[in-house]
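Shown here is a partial selection of chains from the complex, left in place.
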């Protein structure tokens, strides 16, 4: 046997196997996505997203408190407005009494150490359900879209968000948001996490059920990236770094691990996030329920694959379970 | 809006979106895994692997014929011996009357243009169910393992296999097989496809049900790679190219897309295969059955992700369906 043929000497023991990894999953790497609705007392299960619910602001303490005790370090908030008046520019998005702003303030006062990120988009707040402002012909009007999204992001920063994370995929919004944060005095106080490589995936179904954010006509293929478009993803990542993103995100995660690896190479000096989206979470759960594998084993294998590919931050619906599993 | 901010101009139309891909899925890129059992008239459904079965040699014409008509170009054969006498060195693996060798000869005579690959391993044929030959203490004995696997591979090549594909993960087996093929006069007649980066995944459950190949004691973590071990995978790919592999494979596929991207960079001049294994196939199907997404859309998104990551050849249980879908 040639010396160069032998690799098994390096992984014959569980510990030496663990040394072959570049990093390990820790609680601090998990960010938990939470749906906040505008009925302050709401608690509504989301059937297609097992174990997740829509929460009213008054319910947050009961929900988040125990998780913080177990080591929850950060959340990302998604607004689910059910009772507001939507319009073409998403006016309710930064309503000072809207659910996201109220939840930011509530959580900051309840848990001073909890890191609070907020998704920033217009689709939950526009009458047409698209993520930007539209021309009369229903196509995206880029310039005012980016400006409006920047306005919303600044309002969340003012309310106390530690991080704003635009998921809209409008061209130019990272630059617009960063400019607004700097000019508003939040350049050194609020992190800008860009959904840089967000693909038009079939894995968003359960989220749309959760957030009620499906567009009323057409689809998002003209702004979310085509799933096969490695080149566009790479260009978007490079653009967003140049425009001021502090954290780069790839979304979804599992079927885009190669894009995460590309991002890790293109952005070696930025934290790298991925979003294990609703559909992949639901798919992993469905496979376990069908007896294909053990849920916990597969939750680890898939999540650790994201870390192996290069991520240092994971938005995951498995967060509550990992808080337990990582203590075992 | 800065010129450098604008990306959407490149993907506003379905056709321009398709141009963002580097290559497209074609029928020739699919290789269909088939389970051959030693009861020549068998046809036994595998419940955990929806739509797949164990086939006897006499059933192959009825099974494969219609697929060849639809454009099936290649298969990879897995032996499932149920009636043979297993021993420590996997003697039945190259029994000239064993199912794999009979199936090779049958398929070559029935379909002269069909490309026939054969998985090469000992685990289905050893009394202990491990993929190599063992020391008395139950650990792998590398040198005779590689030699025995080379012997089996050569016998498949002699029977007419266009490709031998060792899945055992013994150190040194690629060199041993290539040496045997060259010395046996098959160096230029038989392709050597290496399962170079085969991970100890939780996604092999349904396959083990199909092939009856679970080990009788212990596990395979001392020869299959640790799931987090990007470095070992990269070293194995480089070693196997140096030892004579004609095609490099990564297995499983979906949770290892970053490894596929690494392989594409490390092996830019070799065809690159991935195996969408039983568990990931079953998981995708389970998600569709649970209503998370449309099956066909997700089969395309996941398979195209492997192509995007760099694969040019995909071992897929979805092959029969793609033969239809690609014609629609």
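First chain written, first letter: the chains are A and B, and each begins at residue 1.
As a working rule, contacts are C-beta pairs under 8 Å (C-beta built on N, C-alpha and C of every residue); 3 or more make two chains touch, one makes a residue touch a chain.
Computed from a predicted structure; not experimentally measured.
Q: With 2 copies placed here, how many are in the full complex?
A: Shown in place are 2; the entire complex has 6 copies.
Operating definition for what follows: only the chains that are shown with their structure count from here on.
Q: Provide the C-alpha centroid distance between subunit A and subunit B, rounded to the nearest whole angstrom.
A: Each chain's C-alpha centroid was found; their separation is 34 Å.
Q: How about subunit A: which of its residues touch subunit B in the complex?
A: For subunit A paired with subunit B, touching residues are 1-2, 4-8, 10-12, 14, 17-18, 20-22, 48, 140, 142-143, 146, 171-172, 175, 201-203, 205-206, 221-223, 225-232, 235-236, 239, 242-243, 254-258, 260-262, 279, 282-284, 286-287, 289-294, 297-298, 301-302, 304-305, 307-310.
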